[in-house]
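Complex shown without one protein chain; remaining protein chains in place.
On to subunit A.
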Amino acid sequence: MIEAVGLTKRYGDKTAVYDLSFQVRPGAVTGFLGPNGSGKSTTMRMILGLDNPSAGHVTINGYPYRRLPNAARHVGALLDAKAVHGGRSARNHLLCLAQMSGIPARRVDEVLGVVGLHEVARKRSKGFSLGMGQRLGIAAALLGDPQVLLFDEPVNGLDPEGILWVRNLMKSLAAEGRTVFVSSHLMSEMALTADHLIVIGRGRLLADMSVKDFIAANSAGFARVRTPDTEPQAREKLSAALTEAGGHVLPEQDGALRVTGLPLPRISDIAHDNDVRLWELSPHQASLEEAYMRMTQSAVDYRSTTDQKAGLQQPLPPGALPPVPVPGQGQPGWYPPPPPQQGQPYAPAQAPAGTPAANPYAQPAGQPGQQAPQAPAAPAAPPANAPSADDLTKPEDAR
């Protein structure tokens, strides 16, 4: 159990973390989310007693880290995978950490096997890839078989197989009743791994809730409706009719309409009643990534601006049109909807392809289907050559 109360950290006149209070409970993976520079790493360093808070305090099992008896056997942490002397072999790196905490040397070989580095154990860590460095850092965190684990961006630089491995490792550690606190700036990753979310931006707490609640609160579904480009008046007509029927209509960049609050069959009926032809009527789920970005957009420290390329571009020849900007680029507050073919970025790797897809628009109104992209209790994955006919009946987003 990690508990922070009014945690504040100032560096000179810059406040990195402000009045942060939260609890990280055992038996669950708690995701710690925030944009770059939002104070995640600073908070983790304060939990480990490395940085002194300017105000407030943080405890592990009721003790500040520095007074925790046998701290290294209680708490394991991966803070920075690069924090290794490049001239030292992986085994010696872990060995000196083990000796520091009074852990027997055979445990070093065990964790090297767990993270899959036993074959390069005697190689200098200088030559390690980013992914191998992350594995070495995870091995260091596991050394003391600790009850509390902290991981700062553990999947950085890992290949898909490694990401899956880390995800399962976190879940199994939590299932053993340990406290697992994982930071990331990727919502999509956390939606798959974590049970609980703590979101911060500019050092302040933005959300502290279970992933389920976060999804329910933040990912509303919508329908994309496209009328023939050749008939702008039809679009206006449909838009007015949908609004009248209680829907919320938002025009998109390319002329389509984003409709919320109406199920798909109802939209089709309204269009038919108004004698408007449709070129597209498709269900979409606003991604968690989108919800997260909306939540943190005011708290992003480093934002890209449009590249003006001043003086670098040749003047346009007379009569030529300036290039059309890509929709969404350089427009604050506009997030593109998920591309139709991509599917949900946060869908579990072992996607429950056999489960009936819950689509809010395919159900009668008044019964908002709750699509749970993160499905911890998902039924076992069907055979690899799952019925493709089943796939065809499913909305594209659920795949």
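Descriptive notes on the structure:
Criterion: a residue touches a chain if its C-beta (ideal position, glycine included) is under 8 Å from a C-beta of that chain, and two chains touch if they have at least 3 such contacts; residues count from 1.
The working rule: contacts and distances are computed from a predicted model.
Missing chain, UniProt name from the options "TonB-linked outer membrane protein, SusC/RagA family", "Carbon monoxide dehydrogenase large chain", "Lipid-transfer protein" or "ABC transporter permease subunit": "ABC transporter permease subunit".
The residue touching the chain not shown here, chosen from A:Leu7, A:Leu20, A:Ala77 or A:Val276, is A:Ala77.
Only one of A:Met1, A:Leu50, A:Leu130 or A:Ala175 touches the chain withheld from this view, namely A:Leu50.
Considering A:Thr8, A:Gln23, A:Asn61 or A:Ser89, the position touching the chain not shown turns out to be A:Ser89 (whole complex).
Of the options A:Met1, A:Ala55, A:Met100 or A:Ala217, the residue whose C-beta touches the omitted chain is A:Met100.
Where subunit A meets the chain that is not shown, the touching residues are 45, 48-52, 65-66, 68, 71-72, 75, 77, 79-80, 82-89, 92-93, 95-102, 140.
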